[in-house]
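Provided herewith is a single structure, encoded as structure tokens, for subsequent inquiry.
What you see is the complex with one protein chain gone and the rest in place.
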Amino acid sequence: QTVLTANIEPATTWVRNFNPFNQTSARQSTLDFIYEPLVVFNRFDSNKPVYRLAESFKLSDDLKSIEFKLRSDLKWSDGKPLTAADVKFTYDYLKKFPALDFVSIWTFVTDIKAVDGQTVRFTLANPSSLAAEQISQLPIVPEHVWKDVADPVTFANETPVGSGPLTEVPRFTGQTYDQCRNPHYWDNAHLKVDCMRFPQLADNNQILTATADGTLDWGVSFIPDIDNVYVSKDPAHFHYWYSPSSMVAFLFNLETANENNKKAFNDLKFRRAVSMALDRKTMIEVAGYGYPTLNEDPGLMGELYKSWADPSVKADFGKFATYDADAAKALLDEAGYKDKDGDGFRDNPDGSKISFSIIVPNSWTDWVDTVNIAVEGIQAVGLDAKIETPEEAVWTGNLINGTFDAAINSLPASASPYYPYKRAFSASDKGKTRFTAQRWFNPEVEKLVTEFTHTADLAKQKDAMNKAQRIVAENMPMIPVFNNPNWYQYNTKRFSGWSTKENPFVNPSISRTNPARLLNLLALEPVK
Amino acid sequence: MKTLLQNRKALVGLVIIAFIVLVAIAAPLLTQYDPAARTGRPHQPPSLDHILGTTRIGQDVFARLIYGARTSLAVGFGAGLLITLVGTALGIISGYRGGKTDEIISFFTNMVLVVPNLPLLLVLAAFIGQASPLVIALILGATSWAWGARVTRAETLSVKQKDFVKSAEMMGEPQWRIMTFEIFPNVISIVGINFIGSVIFAIITEATLEFLGLGDPRAISWGTMLYNAQKASALSVGAWWDILTPCFALAFLGIGMSLLNFAVDEIANPRLRTGNHLKRWSLLVRSGEGRL
Amino acid sequence: MAFLLRRLVFYMAAFIAAATINFFLPRLMPGDPVQIMFSSAGTELPPESLQALKLTFGFVDGPLWQQYLTYLGSIFTGDLGRSIKYFPLPVTSVLGNALIWTVGLMGTATIVSFAIGTFLGIVAAWRRGSTFDVIVSVGAIFATSVPAVVTSLIVLFIFGFTLGWFPNGYAADPSLDPAFSLQYIGSLAYHGILPMVTLCTVLIGGFTVTMRNNMINLLGEDYIVMARAKGLSDRHVMLWYAARNALLPTVSSLAIAIGTILGGSLVTEVVYNYPGLGNILYQAILARDYPVIQGQLLIMTATMLIANFIVDVSYVLLDPRLKGA
Amino acid sequence: MTQPLLSVRNLTIDYIGEEKDFRAVNDVSFDVAPGEVFGLAGESGCGKSTIAFAISRLHKPPALIRKESRILLDGRDVLGLNRQALSAFRWREVAMVFQSAMNSLNPVLRIETQFYDMLRTHKGMSRTEARERTAEMLTLVDIAPDRMRDYPHQFSGGMRQRIVIAICMALNPKLVVMDEPTTALDVVVQREILQRINELRRSFGFSVLFITHDLGLMVQFCDRIGIMLSGQLVEQNTAEAIYRTPKHDYTKKLWASFPSLRGGVLL
Partner (left out) sequence: MTDAILALDTVTKTFGHGFGAVHAARAISFSLHAGRALALVGESGSGKTTCARMAMREYLPTSGRILYKGRPVEAAKSAEIARYRRSVQMIFQDPFASLNPAHTIAHHLRRPLKLHRPEIKGAEIDAAIRELLRRVRLDPDLVAPKYPHELSGGQRQRINIARALAVKPEVIVADEPTSMLDVSVRLGVLNLLNEMKQEMNLGLLYITHDIATARYVAEDIAVMYAGQIVEWGSVAKVIDNPLHPYTRLLLSAVPDPEVRFDDPKARLRPDEVEDIRRRSAVPRDDIVEFEQDHFMRMI
């Protein structure tokens, strides 16, 4: 029996909860490993679909409906067949219990039909080229089990019946649990790992110990000074690869209640100057241990979506997203931001005072450090910036409600820049999520973003994206600084076949936001 | 004061505290570094440039240590004063007035005593959010007076029985005068012990709250030093200077305060004293000068 | 009896008061628990399902008094709701699991340090002024003055990291199943040693000092002199006359010490990642897990109250002077 | 005079201080004959209790009995006894009633137990034997034996004092030291107790070293009296002589400070 040990989430104790719809406290190994997606899109390979439960899908030409065809030999882990009826059941179920619908799929689809035993057809609310991706995010659950669950929101699904590779849980304690091979898994031929073991690791110290002594094969943790603390312990086998992930950016609340600050924030030159005052490299080196990836793209593409980036945008506006304190000062001088009252800080051209705090959650130390470095830079160009460290919940609330001046924020990584653009610049989301915190909306951008989904033609999509990123870069609503790393450590002592920097065939992060982790697992083989 | 200086424990304790206070006051003279600024490479071991090394983001540990002493001392003494003030006032009032007043105050005192303090503080600090050292001092003052109130009350009860209080009452002295001029001077040693104990408690608790991440991470104090060091896994990455420095500082200050505490205890209760005379005694016995 | 009855009434009142504070505190907390719950889970939920979830979790703003009454009712039925962080575990089982560890760790540490501390205090007081006394007194000063955080970090640094003798986490080897086997119990002990040593170091000084002071105060009593004059052996006088009587006030200080012990064990558990109540509370606070926080404070208060009551009872049992009262 | 039971020679006791020593007893010598009641009188702080403690070797640091001191009981050198001998010597040879006998019973032990531990130590008695002896002794001091299972706080001050006396008598000691045994009691009770001691003394024949500052009482009770003044024994004589013909000025002054029941001051 081959057992692969992985660290998937920090926890003080494991709670046996495999409810795939529960996004807060279900074990993170539930999706993908127990409930296999219909299709996995490989972001590291041009977002190509890798067919899992579905053997194909077909988007109608008008992009208004999509049909998935399931594999014919699918079985649930208890041996019962998995059919289109289960898919339909699942979606109907989500409609009945909206709290389970963690991607709001029912605002996206309007109807589902089981065409035959193997085929389901979704009717979409609006034409969308991204239908397959959207729909594949949700797990499919067995009707014969779930139809009897009285309250699926509080249901812990302790002995899951699933469709994925690892559905059996032979051992579960507060400190460790194993998830083992599904005897009825359709793709068992490719699966070389019999079990995955998840030890409970509560904090950095424990994770470090488990990582450094080689207990872990696959890790998702932040490890300080990794070359020293980890790799050097066994350079032949211990590796890591930090590819870019979610984007971290500073932003100003363009609708802040502070009138003086608001004047400055709404001035593009001011935003550009602040952006140029940010020493991004130091942030990465010092606050981020060198792990993050520099992001100097005012169009927000960065390394993560580099295939979508329009080089001309970077050429035109890139300098505004690059550290250059002198240029920042010059720009501020030029725009009339001078110290009028002699307090050592620049004021608005009309003489009113500018003074703002950048909010950052108090327990996110690397961000706190990042903001500290930002504040140093901003103060160095003569602006009165401070750091404020509220509780995480308060920070989130402030971002949502717009009760702040400036902040550091992040946009999660996705398959294409469509998602961050959609989330950050949809006027309808204002006051609902923290991604619209800057409160910068542009009808043109929104139109282009919608256009993006209305075509399946890559060239057209690119075109829309090019236009959108130019507008964003020009206006600089967000000031990107870096992309967080995809945390990924791997140990080649017991397993080979990992996705690596040299052979980046798939996003290897084991975190649950990455369905492609399934592909990495299937690629692994025990070392003889 | 004289008795205090004659007591060796007190002397050592005072010297320690005076040393820390001096260092805190003279902080700007002792280091050229800004405790908040990055002044070096991250996690540099101690060297001539940075005598206690640097933190995770390159701040000078020594600068943080000596500036942090200010916070620790201020919170310790501020909260200690507050705790003592509230505790003493309530203790004397409830002990002296007796009756309904006593019942009500005692009820609250006992209530506060049976609610576990640190967990409560933790929750309070979390609810207040980003508790600055000042806020920590305030909530400490608000929640930790009960022990002092209880012992002061007990002591007041016994002082109250003394004839000089009776005599003042018969003399027609107003109550507030009896409490402040007749009773207070006679419970002063309890108040002293309470004060020093509260200071120790406040210093430790502030550090603990901050260590647990419930303080303001920007504050420069020993607690946040611990917190940041722990967050940066200083132990695991071998940056011992980052974490051991505030540890030892806290222990040092704690020992100083404790010594003082014990000394005051001994002064208040002469039976506890083990002075020089016992040494002289054993010397005499050993030299055959006498016996028991 | 009347005395105990009065105490009992007080404890009931105190409990209800604590429960009330407990109810109102989280409601004053800034930040939306559902929000933090999801942001800490690393997921960004669409606003629509967020609303639906809020409803399911019962985060609706009914009239406060109504919520309060329901809450009081639920306390007495022992239903403390479900944890958010460890959803869908009921709070009682989250705390129940942790309680075992805390009681194990804290209980043992308390007993051990009480026994050792008391013993040291007795002997130090008996041999007042001797080298032993000096060493014990100074040691006690050191032990009491160093914060639990510092002690645990230093102990962890030395024995966990530098020397690597002991594990720096867990309550037992995760690969073992809980069982009454020698191996499992051995593993428990092995993992418990560092937190235990830390806790003991933190606690022992206090017990020593209390006992020593009580003893010294007692040694001046006439009945001790009389016992010596009766020709009783030193040991008999020390244990049956001095120590036995000095233990009474020490026992009452134990009740108050429970608060300190809870605090100390909280820190220790956090530093050593021991899965006890303290750690759970800490995590719950970070995750804004209201139900757990509330349940936790309630349990801790109840523990304190029960401890106090036990002390009251034992006081009455131990001191014949109180029996008639 | 026959050979004295207790012979105190050049007793000098210091309390060692931080810098200076305090001489509490200064070169005191006196004898107590078998069966005799010897009284020590003097003002508070003159060193009476210090002498009493020295006889049973009960002092603790910082008290220091200077090397020239001798205490002989029945010819045996008390100051030379080793720990075991001392343990056996205490109570069996010299028993003691303390200044505040009210507090000299352990409040948390039953009366019975406080008899028993002593009887077991000295006589190796079993519980039942000890109980018998306890009953016997309690009867002797007019306390119902069935109260031996009570705790000290259940008795009045006078009764407690009598219990202590009963404990004293239990081993038939040769000498009973009584350090102001009745100061805290009122006259009637005081009289009852002393009377009882007097009777017991007659029947058992032990000697008594009696300490008080009530000279009148002392003359009533003692055979011989020593007057102490700040650590020194300034006069010793028969009770009669001390009363009728005091020699030392201090003794006279003491007498002068007692108002008489019959009006005016004595003398």
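Here the chain labels run A, B, C and D in written order, and each chain numbers its own residues starting at 1.
Here, a residue touches a chain if its C-beta (ideal position, glycine included) is under 8 Å from a C-beta of that chain, and two chains touch if they have at least 3 such contacts.
Note that the coordinates shown come from a computational prediction; the quantities given were computed from them, not determined experimentally.
**Student:** List the shown chains that the missing chain touches in the full complex.
**Tutor:** Its contacts among the visible chains are B, D.
**Student:** From the listed residues D:95, D:163 or D:217, report the one that touches the chain absent from this view.
**Tutor:** The one listed residue touching the chain not shown is D:217.
**Student:** Among D:44, D:84, D:128 or D:203, which residue is in contact with the omitted chain in the full complex?
**Tutor:** D:44
**Student:** Of the residues D:91, D:115 or D:243, I need the one that contacts the missing chain.
**Tutor:** Of the listed residues, the one touching the omitted chain is D:243.
**Student:** Spell out, residue by residue, where the missing chain touches chain B.
**Tutor:** That gives, for chain B, the contact residues 162-164, 166-173, 181-182, 185-186, 188.
**Student:** If the hidden chain were put back, which residues of chain D would touch it?
**Tutor:** Contacting residues on chain D, toward the hidden partner: 43-44, 142, 185-192, 194-195, 198, 213-217, 219-221, 239, 243, 253-254, 256-261, 263, 265-266.
Keep this in mind: only the chains that are shown with their structure count from here on.
**Student:** Determine which of the two chain pairs, A-C or B-D, is joined by the larger number of C-beta pairs in contact.
**Tutor:** Of A-C and B-D, more C-beta pairs in contact link A-C.
**Student:** Report, in whole Å, the distance between the mean C-alpha point of chain A and the mean C-alpha point of chain C.
**Tutor:** From the centre of chain A to the centre of chain C is 41 Å.
**Student:** Quick one: report the Å distance separating chain B from chain D, using the average Cα coordinate of each chain.
**Tutor:** 49
**Student:** Using Cα averages as centroids, what's the distance between chain C and chain D in whole Å?
**Tutor:** 51
**Student:** Going by the touch rule set out above, which residues of chain A reach two or more other chains?
**Tutor:** Residue numbers touching two or more other chains: 205, 209, 363, 390-391, 394.
**Student:** Which positions in chain B are in touch with at least two other chains?
**Tutor:** In chain B, 126, 129, 213, 235-236, 278, 282 touch at least two other chains.
**Student:** Sort out for me which residues of chain C touch chain A in the complex.
**Tutor:** 30-33, 35-49, 52-53, 55-56, 82-89, 97-98, 168-172, 174-175, 177-178, 273, 275, 279-280, 283, 286, 288
**Student:** If you look only at chain D, which of its residues touch chain C in the complex?
**Tutor:** 53, 56, 58, 60-61, 86-92, 95-96, 98-101, 103-110, 117-118, 121-122, 151, 153-154, 164, 167
**Student:** Touching chain D in the complex: which residues of chain C?
**Tutor:** The touching residues are 128-129, 219, 221-223, 225-233, 236, 240-241, 244-245, 248, 318-321, 324.
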